[in-house]
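Missing here is one protein chain; the remaining ones are kept as they sit in the complex.
Every chain is named by a letter (A, B and C) in the order it is written, and numbering of its residues begins at 1.
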Amino acid sequence: MTTKTAPPTPAKAPGENRLRRTFSALGAAQAYIGLVLILAVGIATKGDIFLNETNLTNAVGAFASRGILAVGVTLVILTGGIDLSVGSLLGIASMTAAMMLSKHSLEPWQIVPICMVVGAFFGFLNGAGTAWLRIQSFVMTLAMLSVVRGLDRQVSDNVSVGTQIAGPDGKLTPQAEAFQLFGTPGHNLFDRIYYPVLAFIVVCVVFHLILTKTRFGRHVYAVGGNPTAARLSGVNVTAITIAVFTLSGMLAGFAGPIDAAYSASADPQAGQSYELDAIAAAVIGGASLAGGKGTIAGTFVGALILTLLDNVLGLNAVSDNWQLVIKGLIVVVAVVLQRPDLFKFFRGGSRS
Amino acid sequence: MTTKTAPPTPAKAPGENRLRRTFSALGAAQAYIGLVLILAVGIATKGDIFLNETNLTNAVGAFASRGILAVGVTLVILTGGIDLSVGSLLGIASMTAAMMLSKHSLEPWQIVPICMVVGAFFGFLNGAGTAWLRIQSFVMTLAMLSVVRGLDRQVSDNVSVGTQIAGPDGKLTPQAEAFQLFGTPGHNLFDRIYYPVLAFIVVCVVFHLILTKTRFGRHVYAVGGNPTAARLSGVNVTAITIAVFTLSGMLAGFAGPIDAAYSASADPQAGQSYELDAIAAAVIGGASLAGGKGTIAGTFVGALILTLLDNVLGLNAVSDNWQLVIKGLIVVVAVVLQRPDLFKFFRGGSRS
Amino acid sequence: MRAIGKSFPGVRALDGVSLTVAEGEVVALLGENGAGKSTLMNILAGVFKDYEGEIEIGGRVAHIHSPKDARRHGIAMIHQELNLVPELSIADNIFLGRERAILDRKAMEARTAELLRGLGLDLSPRRLIKQCKIAERQLIEVAKALSQNVRVLVMDEPTSALADAEVQRLYAVIRDLTGRGVAVIYISHRLEELEEIADRVVVLRDGTYVGERSEVDRDELIQMMVGRPLGEMFPRADGGGSGVELLKVEGLSVPGEPGSGRTPLREVSLSVRAGEIVGVAGLMGAGRSELLEAIFGVHRPAAGSMSLGGRPYRPRSPKGAIRRGVALVAEDRKAQSLVLGNTIAFNASLPSLGRLLRLGTVDAKREQAAVERQVNELRVKAPGTRFTVGNLSGGNQQKVVLAKWLLTSPSLILMDEPTRGIDVGAKAEIHALMSSLAAGGKGVLVASSELPELLAMCDRILVLCEGRITAEFSRGEHPTQEAILEAAMARQKVTTL
Partner (left out) sequence: PGPSTSADGGEKKKFVVGYSQSNNAEPYRAQLNLQLQHFMKKYPDIELLPIADAKQSSATQVSQVQNFVTQKVDALIVSPTEPAPLTAAVEQACQAKIPVIVLDRTVNTDCYTAFIGGDNVLIGKKAGEEAVKLLPDGGNVVELRGIMSNQPQIDRDKGFREAIAANPKIKIIADREGKWLKEQATPIMQQWLAQHEKIDLVYGHNDPMALGAYLAAQAAGKAEQIKFIGIDGLAIPDGGIRAVQLGQLSATFIYPTGAEEAAETVNKILHGQEVEKKQVLGTTQVTKDNAAELYKKYDLSGQG
């Protein structure tokens, strides 16, 4: 899909200094205009109610699990694929977490790796179908969306499973108590840090480093940018494809317990249509669905735009029908504003 | 723009005869394997209950509005874009139809063009955003999905609007009576033809001819295959892009009254997530999301696969959860089976 | 390589070809377009998984079925079609597939800078490929091949986008490599290059081995390649150009684009008369492509005016230019000219569909007939007009591009490197075609990096340097290559920065 829409990034002067380099690693300043705008509107309309730790934590926390999905989806998009199954994978992982907790009383630190393995397993199947059977990833992951949702509903018997499990003394079991730290509103790590926010940020940082600093990261970009060139350069395109889908699944698995804790229960419908939010975050953040173009920093910004927009509109008590309208409009405006060639465009410039 | 995912189409012998040419216009025989398989399973398990006019008409009729959306989406996909807004556009068109009927007592033949204009208007905005503001179509149409759904809910006040409007005599008004012909189950044109099925087939035939026989059709393929080359060959890429989105919107507008008549009411949620079904039909039918590759015949087959699959599973009283699982699996199998290079693949053949 | 065979669906590309190369030797591979040269080399480089025959390296059988296998045996290849990742930097591209697990940016960039300097390129290793020009990309491909520890280096038309100076530098590099015992296989359609660099020339025809020579005898080689003797190479009788003025460009300026490395044009004036062939010479990045594209309506000029056939000519897009009877054979056939996934007929008829309509629909019969005639005239080697363009050999793709534009019956045809990657036989045909176009009263404006071609074909030659016309020679003046090069390097101190 279309180098046509991919505007050339401006050339960097050769003698750029360290500061500018660090900065440019996070994308052009313009990429943040949309976000800054929303922050400004939030502060202007709601002042302290908007700009305080609790509100921002709540806002980002509510989106954190989708944000984590967005990171995985970004990896897949970078290779030129798409992953529609992340919502379902999150769902089955959250169900797994709740069941491990309620049926087997596992400790949280045991639950997370298990959920990640579950997610990675289905992600691997996505990758295998895409790379080996050469099914378009849209179809493969759409099928997986359906299959996994069906399994999720089947294992749970269509009943949501709570995570606040009371022991015989009527109090929460120690495991359930600990599990709440994954994101049940009102529960913080070290009494200060809201785990979903922390987890989201850590995932972003880790994958930002992986993409920018490692061989694997280069190969991901190469596979998306020009798969033929990548193959002829000895990049194992098949392995990279399988790897990104597996990682995306793994991240969905990681987000599962967070979602379960946030809702204090695993719903058989959990995560439904999260994939659209996740993809939207990546694409608003500048990732190109044609592959080869995008950053985790961009996805992070995209996720913030989506969640803070919701928050600002909600705080301003905009009616919900109008929220839908305004949200759509602002997403368009934000995307247009952060296009690097915007100003050139308005100078009446080149149409390529 | 990624010829990467487009596997080379097999060379055709030069001296092909007329028959074979007509046939190949509808795609390789293999493209139908998935469909034939589902038909076979349907007949084997349910015999006459499956294979009779009423059941097949019901099955296709239930999917017809989505099938019409799929045709529009195919046009967009062929140019390398995507249209996520068709479900919302169908929704607002169905609401428009119901309101025109209930509030203004318009005749059906007046309602359909109005709905098509409404759909085309929003489709045009999608095209303008994609071509002029150069927003990735995924973002543009996702935003439109949200905006139009908001408007739909706002104008309807979140209340569904019925189309079976009784006059003072307690009987249906003549307009409402006529409106039922658009698809209320049990109402046929000339006492035989179920309008949604007819409309779907006619739309398919018309757009098949447009794509294969006209200059516009060639240009659509050229824009999707290589936009730069298309432009340098004198194709107005901007106009083509806007045109396909407008047509997709127009078709969604056309499908709106059908959907309203089918349910005998317009629901503010109508059409929600239809876009996924529509895109799935196109992609199962062989359209490549990279653009430049796909046919209406393929989309038609894809739509039939989806709807008959639903029907066969339903008739066999498969539980809802397992339906989700089986549906996903069969879609994968169908797509793999109809890959033209399948047999080569199993002969141990080429990996490109 | 012994008894190599390879079939594609519907095409037998290679049949029992054997080839030996010694250490330190440069073997040239010669053959018509579609003879199977690239296919043979791709097999050596592990592009294809299966093929017939076997490959031996250093006396032992080597099983090469993937690019990784090839690299393990010390084989590197510069592919005919550029294979770089546009969104990655030069350094990242050069080390693609061979990085350390955790990138060592400093070392990569230092080594890249060194390699680029060795090829005379002054580019930041951090520059993205999409910001580099085609010629630069070609040299980056060379640098990428050189960065490996090679025993056998395959170069598939490495000079097709290079001008003379760069070609000379490439030879120096090749000589240095052979001096160190590296075997080089070199594919080119420029016979004069082979004289200079090759120790031995191997000729292929229709996927089979024809013979080899260690002395380069032009006529004999051509006879071997084409299977028939060939007439005059540049068959242009003395120029026409007496006709009326067809195209007049006055003071045309087009702003550059810093991001994409596009050269700005500064006050270019020129004219092309009916029946005239006008050449545009210049070094890489001189703005030749830019000039042709501007005339074709691709870029918006900031100043200046044009007229065509006496009427003002202000194309707002290529569509407008085509409507006025202008055609552009663009520089990069893969990126700019062809829808690779579609058929020959689809591509060839794309700009001229308007005249193939009947009752608003495309008349498939007429289309088929027209395309077939044009394609046969240009001798495109393909199983039929429904063959996928992407599966043609490079030279045949170029011919399809020519066919496409000839079908529009242009009155002015702009050609950007029209004979790039074209075999000598076809080149002669294209030259003949240009002559006959001119003779038929059309105007031809051709940009080429091959000066002999320009000197032989053109009635006038314009020389561009940094987006400015620095000299103009007419055929009567009998310009020399040196004179043209001098004008091409007449740099001005740029004061506008």
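Keep in mind that, in the parts below, a residue touches a chain if its C-beta (ideal position, glycine included) is under 8 Å from a C-beta of that chain, and two chains touch if they have at least 3 such contacts.
Keep in mind the model is a prediction, meaning the values are calculated, not measured.
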item: Contacts of the hidden chain among displayed chains; value: A, B
item: Options B:Ser160, B:Thr173 or B:Thr212, residue touching the unrepresented chain; value: B:Ser160
item: Those residues of chain B which, in the complete complex, touch the missing chain; value: 49, 52, 54-55, 58-59, 62, 102, 153, 157-162, 166, 184-187, 259, 262-265, 267-270, 310-311, 314-315, 317, 320
item: Absent-chain interface as seen on chain A, which is shown; value: 49, 52, 54-55, 58-59, 62-63, 65, 153, 156, 158-160, 162-164, 184-186, 259, 262-265, 267-270, 310-311, 314-315, 317-321, 323
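Methods note: only the chains that are shown with their structure count from here on.
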item: Overlap residues in chain A, where contacts from two or more other chains coincide; value: 3, 226, 228, 351
item: Contact footprint of chain A on chain C as seen in their complex; value: 45, 47, 66-68, 71, 77, 79, 83-88, 92-93, 96-103, 124, 126-128, 130-131, 144, 257-261, 299-300
item: Chain A residues within the chain C interface of the complex; value: 3, 8-12, 14, 213-219, 221-222, 224-226, 228-236, 292-293, 350-351
item: Sites on chain C touched by chain B in the complex; value: 8-11, 48-50, 296, 298, 317-319, 321-323, 328, 330, 335-342, 346, 349-351, 353-354, 357, 360-362, 383-384, 386-388, 390-391, 404
